[in-house]
Structure formats: structure tokens, C-alpha cells
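For this depiction, one protein chain was excluded, whereas all remaining protein chains were kept in their positions.
Letters A, B and C name the chains as they come in the text, with residue numbers starting at 1 for each one.
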Amino acid sequence: MKVVLENLTKVFPNRTKGGEDVVAVNDFSFEIPDGKLVGLLGPSGCGKSTTLYMICGLQKPSGGKIFFGEDDVTDLPPEHRGVGLVFQNYALYPHMTVKQNILYPLQNLKGEDKLSKEEMLKRTVEVAKLVQIDNLLDRKPSELSGGQQQRVAIARALVKMPRVLLLDEPLSNLDARLRLQTREEIRRIQQETGITTIFVTHDQEEAMSISDMIVVMKLGVVQQIGKPQNVYDDPANLFVAKFLGTPPINVFEGEVRGGMLFIGEDPVMAVRNVPDQKVSVGIRPEGFILDERGPLHCHINGVEVMGRDVSIVATNEASLNPVVRSIISAENKVDTSSGTVRYSIKPHKLFLFHHETEERIPFEV
Amino acid sequence: MVESKKQWKAWLYLAPALVLLAIFTVWPIFNTVRMAFLENYSGLKAAGGETFAFGIGNFKKVLEYKKFVNCLKTTALLCVATVPISTLLALLISVALNSIKPLQRLLQTIFFLPYVTNSIAIGMVFAAMFNIVGSFHGTQNEIIATAGIVNNVIEFFGGTAVNWINSGSSYAANITVMIIYIVWNALPFKILILLGGLQSINKQYYDAAKVDGSTRSRILWRITVPLLSPMLAYVIITGFIGGFKEYTSIVGIFGATMGPPDDGGRLNTMVGFIYDALSTNSQGRASAAALILFGIILVVTLINLAVSKKNTHY
Amino acid sequence: MASNTIATMKEKNMQSVKTASQIGKVMAMILTYAFLIVMAIIVLFPFYWMINSSLKTLDEYRQSVPTFWPKVVMFSNYAEAFSAANLGRLFINTMIVGIISTILSLVITVITAFAFARLEFKGKNILFAGLLATMMIPGELFTITNYSTVTTFGWINTYTVLIVPFLVSVFYIYLLRQNFMQIPNELYLAAKVDGTSDLKYLWKVMIPLSLPTLISITILKMMGAWNSYIWPRLVANDDAHKLITNGLRSAFTETTGDVNYPVQMAAVALVSAPLFLVFVFLRKYIMKGVSRSGIKG
Partner (left out) sequence: MKKLLAMLLVLAMVMGLAACGGDPASTTSALNNTPAISPSDNPGGNTTPAAKGNFTVPTNGYDGSDVTITFYHTMGSNLHDVLVIYIEEFNKLYPNIHIQEEQVGGYDDVRDQISTQITVGNQPNIAYCYPDHVALYNLAKAVATLDDLIDSKIEVTRADGSKEILGLTDEQKADFIEGYYNEGRQFGDGLMYTMPFSKSTEVLYYNKTFFDEHNLTLPKTWDEMEELCKQIKAIDPNSIPLGYDSEANWFITMCEQLKSPYTSATEPHYVFDNDTNKAFVKKFRSWYQNGLMTTQTIYGAYTSGLFVAESGTRSYMSIGSSAGATHQRPTAVDGVYPFDVGITTIPQADASNPKVISQGPSVCIFQKSNPQEVVASWLFVKFLTTSVEFQAEFSIASGYVPVLKSVQTVPAYADFLNKADGGSHISALSAKVCLEQVDAYYTSPAFNGSSRARTEVGKLMSKCFSSPASNEDKMIADAFEDAVDECEYGQ
């Protein structure tokens, strides 16, 4: 079931008299192909949850349309959209057992969707097995751990075979170890059911790791849509570049003079057919290569050992970040005695951005 | 050491309340128990120097009273009828109030009004509303000066007038009037508590229920009521405790005869019985009746606690 | 999985479902308002009748056929109610008793609730159950015994006798205890760690957190003073201490023992007005107070 959003907008009237309205979602158009897992990504307050709630029907859009397949569901109340939603803090009914929580949506089905008692029970046990909580059916939510409650919430959302599954920051309440495990669970469940799923998160690592496609948003405006790897390797603007990737991208003040990119005084890389201008330069930590004769020089602060790789922490006058962090494979030795280090840069790990508009400037090497 | 120091401090905080309670609540209870076991004890006779035998004569006298069972029946009937009705109405009104924005403040204030008014006036007003002025009901000479406001409204909607509280009125009609009046009085407090409870329920459960596609009534019975159950249990328990002590409301409508003119005493309650005993200064009998009433309320409250314990959630 | 089969069914009656839900929503709204308006009328009607009766002459009130609006509108009834029962004096007496008893009772309720909620001591639950049990005894029986007690203390015809006996109200202790128990224990332990005394903790942390409940207790307690009748008449019936309800009952008896009901109704209306205004202004607090207490079972 593909989901189509056509210039979806949502404006919250500002309660204080004077202030103007808040545009939570601004002209968002996007088609989510059937059976795909899409991550809505962005800092808090960027409109991702609002979008989710509009798709779900709990929020009424100020403009634009939402289609499930061919049906225009924009004005349809949530119960008629065939939508499953998993809340950030699960919202499991405290007074019902796990089984009753999962059964509840099935009992509401009416008309030709109505199921017999046995079918409902069969479907419940089935989905409980799917999320591996079939042994907790008679427990009360208060007796379960965060992870278990998360899975019950997912089971409840899935049991009525919704056309679209929505998850609102599903992992934010879990501890680190459980987050990784549950992330995989969600991926596995989505793959098995093949249900179109949209989930909202502010954690870019989480989105990148399991989404088929990601949508990066900022202040209600879509910055970029695409496969995680593509968006990572080909950021549309400086914001997207900075938002994705841990450790974050290093950003420098640079200038293009006569087809050559200068960072500070170092001529770092030839950039053909780029008009002379001041530019912002983004270099991925894994884009540095240790090289005594490398064009770029930095002053070493320290080296952090991370097992397979080593991270060199240095500073450079032209860097906008407090430190310049590079990731080098642990084999090559780092001689810190001289206090400076020289790098050469992998071209595909270096991005140029327009100084004011921060738009990406493509270049050939 | 810390443990005992804390003990001492706790009792210090409780001291003022305990002292006052001892004098003005505990001692009267013991005195009541004492009077109950002094056979036909009367305060005035005691003041005149008379002494009284110790025994359970008072209790026997109370149980012998022909209409004692009737008092019990009326008290229980009113209680069993008004507590559920007023709780249900209060629940529906609170849920309705909670679900609207415009007019919410105004309606909330209106529903609180009865709590603010003096009960003397309200009794008279209700009596005037249900009272048929006229005579010879049931005979061919029947004369009706006015059938009372409620009957006028009923006739306006095409119904036939009912003889609510006048001579010849049925027990059922009398009880109905009492139920309406008691529920009317009990609503404000119950709405206050339940509305308070509703506002402390997390909004997300309702979003979840909407997404799960439940209808309005299912949301009410499967989500709101269970989440409100501690409040509901409290309102029902106090409702019963108050309900068993019903008396002033009956005097408000039927006056001292505690019943229609042709069957005075038909609606007398347990507390009514206590007042009758006090009017001839027989405090012994009144105390015995009060202890019996206390016993009944205690049992009912224990049952209520057990029942509510089972289905109160989280 | 069968997700696409359900999808096809959905498309078929999409249009009917959309309109049905629209109508459903509007219908529900109409029903809710209709229900609330009808109930409001039922609650308001006695008040209208009370005001109507309070504006009639005694003769018109005594007529067999009650009139829906007085033929002769007697605003003077209100003036007479105010002067005959000298409501002014009654007001002052009731306010004095109401305010002082509320303040003292608040103090006692707070420290008692604090002890029940926070401190551990032997027999705590038996004591609390005992308190609840006292709510079950019909009050009439206490009057006689308490009367002899206060007379021995020599408190007759004083404000003390109107205030002291009812300072401890079990319901409010119960309400506040529930509220205090919701304040997480860690706060108390933390305060203990950095040496704050119980009283300071009570004052600095617990009271501010349960302010709404305290306000609603204050308002409800004040209303109690307004309605008490049998006890004040028995123990303090002289003009200097007479309370509102006594004033109302006795002020309007005619020579023949009949009561001038219209003027009495006017007096009741006059008395209810301030209470009603108090509620209108502090409605938010009362509501928050009760809900914050979240009376758990």
C-alpha cells in the first residue's frame, strides 16, 4: 500500500495575539512506495511527529492531501484509515493484560471485517509470536520491561493488519543495548509483514541503519529524501551533511581560487569548473589519509583508540568545529612528536557548499 | 535510634488531631455505646437521679418495633437506588463536560450550584414542585386546584398527572420523588470528584483508543471507566455511607409525618427512627438503633471495599 | 500477509465511511450538548423557583395555585431578610467562625496528613481505618455527649465552641494524604540528606506541590460553616454568636408560628450568593485540587 503526500502543510495558530502562526509542516510532498520502511529524521520541532500524526489522522492538515493507494484519506478519522500507531511511551492500557491490549483493536472491527472470537485469539497469538512476547500474554504492562512494552505496542499496532504502520520515536525510551536489539526487531518484523512503515526519530544512526529511505526535515521543510547511503554520500546541503554521520562531518572555511580549493593557506584539492568564491568545505572523518606530504596540516591534540580504527583529534584555524576529527585504520602508526599532522583527502569524501545558501556545489576532480 | 526518634515525632504531629478526636469523636462513641447498653436510658431521667439496669433491653426494644423493618427497607432501598443513579449520571455529565470546550465553564458552575445552597429552601422547593393541591383523590368529587409543576410539565408533554406525594399516592411514586431529590443533591460533589479524576487521565490513551478504532461508548466503558475506577470506588463508598444516614431530605419533602397524609411514617428511615426516639428523650433506644445502623454501614462498606478492591485498576 | 485484501475492501465503501463518520461526529456533539442542557435545566429549575418564591408576598405564596412569576414583585423581601434576621451580623459571625476554623483545621489537616503520608509508625493503618470508621456514625448521637462536654469546659456562647469541636475533618485528611503520597519519596530522602527538618520540607516542598488541593479544602471547609445548624443553635444562640442558618430558621416565624417563607427564601438566596461567587472565581483551583489528589483506592 503506497502512501502519497501531496504538498502537505500544517499551521498552528499562535495563541498569543501579536505573534504570527507557527508553520509546523511546510508543503511536504513525498511518495512512500509500498512495503518500504521510511525514516522521518530531523531535530526536535522540525515537524516530523506532526507529519506522522497527520498521516495517522490524529491531526487535521491545514492544506494538501494524503492518499493510501488511490483513496484520499485526508479527512478520514483514524479508525477508518486502517492505520497502526506505536506511541513514544507505548500508551498501553494499564488496566488490561497484554493479551487484552492486543485484542482490543480487533474487537473494534465492524461490518465485514468482523472476526470470530477464535480468529481474533489466533491472530493475537500469531502477532505475539512475531514480536516474541507470546509468553507474556497474561502479564499487566506495569510488570513488563521497557523493551517488552515496546514490543506489545508494536503487536497491538500490527494485529489488525493495518495498511500503514507508524512509529513515533519507538526507541527513545530504551537503554543503549536494548535500542540496537529492538532496532533489528523492527526491521525484521517490517520485512516479514512487508507492511509500509514510517517511523520518526531524531537519532540519525537509528534512521540510517534500518530505513529503506530517509526524509531529513528542518523547521517543517523537507531537506532531502533518498536512500540512507546516498543521502550520506551526496548531501543536498550543509545541514543534511552535518546532521548525518557520527562522528559528525568536519566543516572548514575555504576558498576556490583558479580551480584550486584552499583551506587556510593549504591548496587542498583541484576543483575544476567551480567559479572562484568563498565556500564551506565538509570532510567526512573517514575521508582523511595520513600523508607526510599531504596538502592539509593540523595541530595534533590527541589520539583516541577505538579498536579497529584510531581517531586523531586535531585543530585547524580554518575549522568551524572546535576540533578536527579523523578516523584512520589502526595499522598505520601516528607520530605525534612533531605536534602537526598532514593529511590528503579522499575526493568523494569532500563536499563543497555555497557560502550563503549552503547549497551543495558539485565538482569533478 | 533514628527509628524511635521518628516514632516520637510522628506522634507529635498527630497529637492535636488525636486529642480533638478523642474528646469530640471517640468519647461520644463510647458514651453512645454506654447509653445503648443502659436499658431505656433517658438523659432527663438520669438528670433526675434515676439509675438504669445494664443489659441489651434497648436492642430488643428496637428490633421489636413493628415498623423497624420498614425503616430498614426504606433506608436500604433509597441507598441502593440513589448511589448508582447519581454515580452514573455524574460520570456521564463529567465525561460530557470534559469533551466540550465552549460553555464548559458555565455548565460546570451550574452543576456545582446545589452544593452551595442551604438545604432548608431546597426541600420546600421540591415539595412545592411535586405537590398536588386539591382533595378527594380517587373519588368522583376529585378537585385539583393545581397538579404541581412537575405534573404540569408531564401533561404538557401529553402524559397523565401522577399523584406523587399527596394522600393516596403510591409507595413507588413517593420513592421516585425521594430518589430524584437525593440524586439532585448528590450530583455536585460526585461531578467535582469525577471531573477532577478525568482531567488527571493521560490524553494519549484516548489517542491510542481512537487509532484502535473504538467507538465513543467503547472508549467510555473500556478505557475511561476502568481508569477512573479508584475515583468511582471512592464516590460509591462515601455515597453509601452518606446514603444510609438519609433523613433530612425526607423531612424536607414530606415534613415530620415522614410519608403522605394517609400513610404517615411510610418513608421513615433508620435516622428517622433515631430522631423519634430522641423526641421522647429515650437516648438509650436511640443509641442502640445508631449502633445497629453503624454495624450495617460497616458491613456494607466492607463489602464495597472488597468489591472495589477486585476491580480497581493500577 | 493479507494486508492488501483488506485494502481492496476499504476502497469499496470509502465514500460512505467518510460521510458516516462526519455525521457520527456531529450527532455525538448534538447529543452531548442536549444531554448537558437538559441536566442543567433540571439542576437550575429549583433555583428559579426559589428566586420566584422569594419575590412573592406571603399571601400570594400561600395561594393554592402557585404562580410562575409573582403578581406583585416584592424586592423589599430581600431588604427585610437582611434586616429582620440582621444578616449583616450573622454574616460576620459566620465569616469569623468560618475563617478561623478553616485556618486552624488546615494546619491540623496538613500535619496529620503529613504524618500519615510520610512518617512510618506502629499502628498507622489501624488508626487511619479508625478515622474512616468515624465517618459512618450518624452525627446526631454526638450532639448530646458533646454538649455536656462543652458545658463542663464552660464554652457555651463563645466562638470557641463553634470552632474547636469540628477542627478535625477526616475527609480532608484523607484527600491531602492521597495528594502527599503522590510526591515521590526520593524528594523526601534527598531533603533529609541535606539536613532539612521535617517542618522545612513540609513548608518548602510538600505544601507548594499540593497547593491546589489545599485551596479546594479551604473552600469546601468554608462552605461547611455555612450549613451547620443544630450544633450552633444549641451552643451559641445569642445574637453575638448566632450563625447564618440559625438566623434564617428563627427570624421569620410569625406570631402564629407560621414562617414567612418568601422572606426566608430571600435570605437563603442572599446567603448562597457569596458562596456561589467564591466558587465561580476559584473554580479552577477546586477542580485542580481534587484531580491532583487523584484519590487512589
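Details
Everything that follows uses one rule, which is that a contact is a pair of C-beta atoms (placed from the backbone, for glycine too) under 8 Å apart; a residue touches a chain by one contact, two chains touch by 3 or more.
All values derive from a computational prediction rather than experimental measurement.
Of the chains on view, those touched by the hidden chain across the whole complex are B, C. Of the listed positions B:Y13, B:Y41, B:F126 or B:Y247, the one in contact with the omitted chain in the full complex is B:Y41. From the set C:L132, C:M181, C:V205 or C:V278, the residue in touch with the chain omitted from the display is C:L132, counting the whole complex.
Taking the complete complex into account, residues 59, 62-65, 84, 125-126, 128-130, 132-133, 143-144, 147-148, 151-152, 156, 233-234, 237-238, 246, 249-250, 253-258, 297 of chain C touch the chain not shown. For chain B, the residues touching the absent chain in the complete assembly are 29-31, 33-34, 36-38, 41-49, 51-54, 64-66, 131-139, 141, 143-145, 166-168, 256-257, 261-265, 276, 279-281, 291, 294-295, 298, 301-302, 305-306, 308-309, 312.
As a convention for this text, only the chains that are shown with their structure count from here on.
Contact topology of the protein chains: fully connected, every pair of chains touching. Ranked by how close its mean Cα position lies to the mean of all protein Cα atoms, the top chain is C. Summarising the inter-chain contacts, the pair of chains with the most C-beta pairs in contact is B-C.
With every chain reduced to the mean of its CA atoms, the largest distance from chain C is reached by A.
As a whole-number value, the distance joining the C-alpha centres of chain A and chain B reads 60 Å.
Here the spacing of chain B and chain C, counted between their Cα centres, is 16 Å. Each chain gets one centre point, the mean of its Cα atoms, and the points for chain A and chain C are 54 Å apart.
Residue positions of chain B touching 2 or more other chains, listed in rising order: 229. Touching two or more other chains at once are residues 77, 79-80 of chain A.
By the touch criterion given at the top, residues 28-29, 32-33, 35-36, 39-40, 42-47, 49-50, 53, 64-66, 108, 111-112, 114-115, 119-122, 127, 131, 133-138, 140-142, 144-146, 149, 164-168, 171, 173, 198, 223, 226-227, 244-245, 248-249, 261, 264-265, 268-269, 271-272, 275-276, 279-280, 283, 286-297 of chain C touch chain B in their complex. Against chain C, in their complex, chain B makes its touches with residues 6-7, 9-11, 13-14, 16-17, 20-21, 23-29, 31-32, 43, 89, 92-93, 96-97, 99-100, 103, 105, 107-122, 124-126, 128-129, 133, 145-146, 149, 184, 187, 192-193, 195-200, 216, 229-231, 233-234, 238, 241, 245, 271, 274-275, 278, 283, 286-287, 290, 293-294, 297-298, 301, 308-309, 312. On chain B, the positions that touch chain A within their shared complex are 202, 204-205, 207-208, 210-215, 218, 222-223, 226-227, 229, 313-314.
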